[in-house]
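With one protein chain withheld, the remaining protein chains of the complex are depicted in position.
Here is chain A:
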Amino acid sequence: MAVVDPPRLVPARMRVRDIVRVGGVGLRTRPTRAFLSALGIAIGIAAMIAVVGISASSQAQLDRQLAALGTNLLTVTPGQTMFGEDAKLPPESEAMIGRIGPVTSVSAVGRVKGEKIYRTDKIPVVNTGGLATYAARVDLPATIGATVRNGTWLNGATARYPAVVLGATAAERLGIGRADPDRQILIGDVWFTVVGILDPVALAPELDSGALIGWEAAESYLGFDGYATVVFTRSDEDQVENVRNVLAATANPQAANEVDVSRPSDALSAKRAAGAAFTGLLLGLGGVALLVGGVGVANTMVISVLERRAEIGLRRSLGATRGQVRTQFLTESLLLSAMGGVGGVLLGAAVTIGYSTFQDWPFSVPFWSVSGGLGATLFIGGLAGLYPAIRASRLSPTEALTTP
């Protein structure tokens, strides 16, 4: 045939604005259904964001606590001898530790054994078991970060006289709310005047149930043997590990193996790790909720395609290619889940704000969880829309048009 071929036919590209408009048709015409299936996604995302947000906020709280307390406190305690007996720290160990270069401060307490604590000399009305008496160095609060809630701490003078500062728990057990020159308690058979009460000590919680008296007073009134049972030391932050390595040998050069060294802030850090494991579990549950939401979107899309066959036929007659029909339904699915995703992020953030405000924690929703959540949403939306979109695009135009 001598016919000149007509120009090649090329479908026009749709503008992004038109793609979004057309993809939103189904959502605009059936808002309730769109809302409900977006809600499914939103609940999943909200659960995940809230889990991550609350755990991040609680960690931020721990971090804040750790920053305030410092992670450079090390404690030295006597362990056991080779024969299984309780070891003792040599009397010069405090001074030796103080001579380690990066060590900035040293203090100590010594447990005074066998002396019971009573509020009165009459019948012991309160159970004071579990309370312990400690001889404390005057510089103790500065080293361990203890603060006085009421009254004063021991000084050079009161440390030599029968004066006592109570830990927070001990004060509560003894029913003593305030320090008072007239308020005395009985330790062993000596009356001690309560001069101060401490706030809880985060890095040395054993002192909370202690009655702290001066070193000299302990020796002169209660027959204290003068051996420190815990030596506290602060070092330069970046040298803590080095100090830790030499601490045992410095404290007891003859028997370094009879010395235990620990870092109290490690206990707080361990709380972090435990929290992380639990968060992982909850996050998994949130993920399941998100998947269920995705199945909801897929279901909505399948129904949408079934109901809108005539519309699909019409669009094909107007010149839509299969790809454009596919894009339309994929866009609808993505819009649907994106709506759910954004709603879920806001909801999850709101829950986190509410909970951390209630707990008096700093508020934190990590950026990775928000972007990850939205990413997961779009992935789920794409997956949920893929099959319905392909089905829509495979419809023959004539069959689609003849459905009533």
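By definition in this document, a contact is a pair of C-beta atoms (placed from the backbone, for glycine too) under 8 Å apart; a residue touches a chain by one contact, two chains touch by 3 or more; residues count from 1.
As a convention for this text, contacts and distances are computed from a predicted model.
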{"item": "Protein name (UniProt record) of the chain left out of view, among \"Cytochrome c oxidase subunit 2\", \"Putative ABC transport system ATP-binding protein\", \"Acetolactate synthase\" or \"2-oxoisovalerate dehydrogenase subunit beta\"", "value": "\"Putative ABC transport system ATP-binding protein\""}
{"item": "Selected residue (touches chain absent from view) among A:18, A:180, A:237 or A:266", "value": "A:18"}
{"item": "Residue, one of A:9, A:68, A:82 or A:277, that touches the chain absent here", "value": "A:9"}
{"item": "Residues from chain A at the interface with the omitted partner, ascending", "value": "3, 6, 8-15, 17-18, 21-22, 25, 28-29, 310-311, 313-324, 396-398, 401"}
